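A quick write-up on the structure given underneath.
Note that this complex is displayed minus one protein chain, with the remaining chains in position.
Presenting subunit A:
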Amino acid sequence: MTTKRLSIQRYLPEQGNNTPYWQDFDIPFDDSTSVLDALNYVKEELDGSLSYRWSCRMAICGSCGVMVNNTPKLGCQSFLRDYEGPVKIAPLAHFPVEKDLIIDMGLFLDHLAAVQPYLINDSRLINDSEEGTETFKQTPAQMEKYKQFAGCINCGLCYSACPQFGLNPEFLGPAALTLAHRYNLDSRDQGKKQRMPQMNREEGVWSCTFVGFCSEVCPKNVDPAAAVNQGKVESAKDMLIGIFKG
């Protein structure tokens, strides 16, 4: 079996080593070997101290985001066969690094929660006694409006791609703004008014300079750039209405 050289960025502050450094490993690989497989090989065969996150290995849980040759990728669906020469693996850019490839997701989750990402309406909870439980009606066309934006797996790759988030971590960022937009577009939702103040903030949609790299790296084709820019239109309208209303 042929091998591929993997350079992995290590960071072990607990051991008193406060500077990240690169460590090389040679990995046997074939056509099916993913970056995640390679990391698991390192952990199981070469160095048990390497730390990284992973779980589903089928590109749906969003755990295994890393920089592969400086581009944000899901480790499980990036394959060594697709890279010429050595492959550099580093933690996702723009996030604080905790250890090796593990980043601090705390702020990302705060941003998600900040946009109230749930249906807001006056429908009641269904009780035991309730008869004739019915769903809302929502036509395929109504669902189509938000469906793409509901596909986000919270992997954080778009934050690594976003220069604005890199400059200012208070920026809500592509995923959170997309989620807000997803609920705003949902025909069953009445919560747009509550969400708009977050969108209108300096750290809301207006921090985006439309680089569009977020949509390029999105592993699920959610197109956060489109959501954020549609969000800008909504925000402009909302603020104008605010002005007229005084």
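By definition in this document, a contact is a pair of C-beta atoms (placed from the backbone, for glycine too) under 8 Å apart; a residue touches a chain by one contact, two chains touch by 3 or more; residues count from 1.
Basically, contacts and distances are computed from a predicted model.
One chain of the complex is hidden; its UniProt record names it "Fumarate reductase flavoprotein subunit", one of "Fumarate reductase flavoprotein subunit", "NitT/TauT family transport system permease protein", "Sarcosine oxidase subunit gamma" or "Extracellular solute-binding protein". From the options A:A150, A:A226 or A:M239, the residue with contact to the chain not on display is A:A150. Interface residues of subunit A with the unshown chain, by the touch rule above, are 12-15, 31-32, 43-45, 47-49, 51-63, 77, 98-100, 102, 105, 109, 112-113, 116-119, 123, 125-126, 130, 133-140, 142-143, 146-147, 150-151, 153-154, 179, 183, 186, 188-189.
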